[in-house]
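The complex appears here minus one protein chain, its other protein chains still in place.
Let's look at subunit A:
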Amino acid sequence: MDAFPEATPGTSGRSDQEALKIALINEKSSPEILMFQEDLVSRIEAQIDYQEEQIELMRGNQDLELLRTIFTTELARVRYLLRCYYRVRLHKIEEYAMHILDTAEVKERLSDREDAHAQEFFMLQGTHLKMAVGRQLPEAFSSLVRQAAAHPEKDMVPRPDLDKHVFCRVLEDRGQVPVDDAGNTAQFNKDDVFVIRYQPLQPLLAEGSVCLL
């Protein structure tokens, strides 16, 4: 055991793993794409690399077989969470590609890779639709966005339904919180659970005062 004084990413990583789980569930339950958790994800990735090294070092040592199995199990769990996180985001990005690329404030929430994927995916889909439907749409994707954006109703652009109801748990006392446009408020105390329209939760979710369920 002495050979692994630092081999406890489990303990130091516990909170990060927990945070990733919360980020994943938030992302799954929220109708719109949320801010990419860049710092958290790079810490998790570093922990995965480290844990892989440790498991590799234990290979062939019979005494450490159990520990190795435990480490492998933990690694598979973290990888699973990370894959889910990337996956659920990518699905939303593809579904709402035009809306996201068209809205600077939303586009900012993507990682660089997601941003690149969104643009290329939008090109792919746009080109396909153009050729398949045979309509004259402008070549460059930017003008494609602009044309779609210029359409007064934009009703052909799929966008997330921010009025959707979601379950949330309050993580810290926030006092009276506005819950609709009519000025109604609700008392948000730690550990309260609400079923509520998503929109008024947006700022609280970004600040980490609530998590979705």
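One rule holds for everything that comes next: a residue touches a chain if its C-beta (ideal position, glycine included) is under 8 Å from a C-beta of that chain, and two chains touch if they have at least 3 such contacts; residues count from 1.
Simple rule for what comes next: contacts and distances are computed from a predicted model.
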item	value
Protein that the absent chain corresponds to, by UniProt name, given "Putative DNA replication complex GINS protein PSF1", "Dynactin subunit 4", "Large ribosomal subunit protein mL43" or "GPI transamidase subunit PIG-U"	"Putative DNA replication complex GINS protein PSF1"
Given A:A46, A:L129 or A:A206, the one touching the chain that is not displayed	A:L129
Per the touch definition above, residue among A:T72, A:T103 or A:Q199 touching the missing chain	A:T72
Touching residues on subunit A - with respect to the absent chain	69, 72-73, 75-77, 79-80, 82-83, 86-87, 90, 94, 113, 116-117, 120-121, 124-125, 128-129, 131-135, 156
